[in-house]
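For this view, one protein chain was removed and the others were kept in their places.
Presenting subunit A:
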């Protein structure tokens, strides 16, 4: 080891060391990325005559947004929205209730290893299966209707909330929790006093966020038969009633925006 001499360094330029220090690996990755990009672009196959045909249909769809029809299928829309709201609220509440114990179990710093592995397994399973796929399966089991939608969204909520709650618990301030343990508290008291106050704002914020995701998802799940406003939307598309479809989409957009706004206010309040 030779000591670094100041005289040698003075006057020399200084550059930030590259992220990947091995030059072969660095340039190799650059070239691989470039080759991939070229090949991927070349593989896109556009049927321009089909696009030309479809453009007018797309335009009709967009044009109907300026002329949405809330009235002629008014009852269907109202029932659909009501069903979606019920699915959303019920699945969010049930999902939160189930995800809290699973989230506690999935936090490595408070759960013993076997519990941790089981809870992480549940989270992984819930996150691995896309909502649509779960919905198709549950529609096959329970038949068309809101029950399948409710179960799908509850299941999806568990994976989402339990994972993020567990991560928040893992990042909590250890000393605050340690202080509560030092008083001779039981495990439940320790969670209630040492852990819960630290993660509560995040939990409320995430729950609000999930409520708004669930509403949006309930619209999509209807397309595979899981009830809600999506079913009404699907019917409208099938009948080429773009003006009704536009009305439904506008309602969904406005509702999601309102929910987003509300959840923002609530999150700011609970900090």
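Keep this in mind: contacts are C-beta pairs under 8 Å (C-beta built on N, C-alpha and C of every residue); 3 or more make two chains touch, one makes a residue touch a chain; residues count from 1.
Here is the rule we go by: contacts and distances are computed from a predicted model.
Novice: Look at the options "Cysteine hydrolase", "Sarcosine oxidase subunit delta", "Sigma-70 family RNA polymerase sigma factor" or "Phosphonate ABC transporter ATP-binding protein" and return the one that UniProt uses as the protein name of the missing chain.
Specialist: "Phosphonate ABC transporter ATP-binding protein"
Novice: Among the options A:136, A:180 or A:223, which residue touches the chain absent from this view?
Specialist: For the chain that is not drawn, the touching residue is A:180.
Novice: Could you list which residues of subunit A touch the chain missing from the display?
Specialist: These residues touch the chain not displayed: 173, 175-176, 178-186, 188-190, 192-194, 197-198, 200-201.
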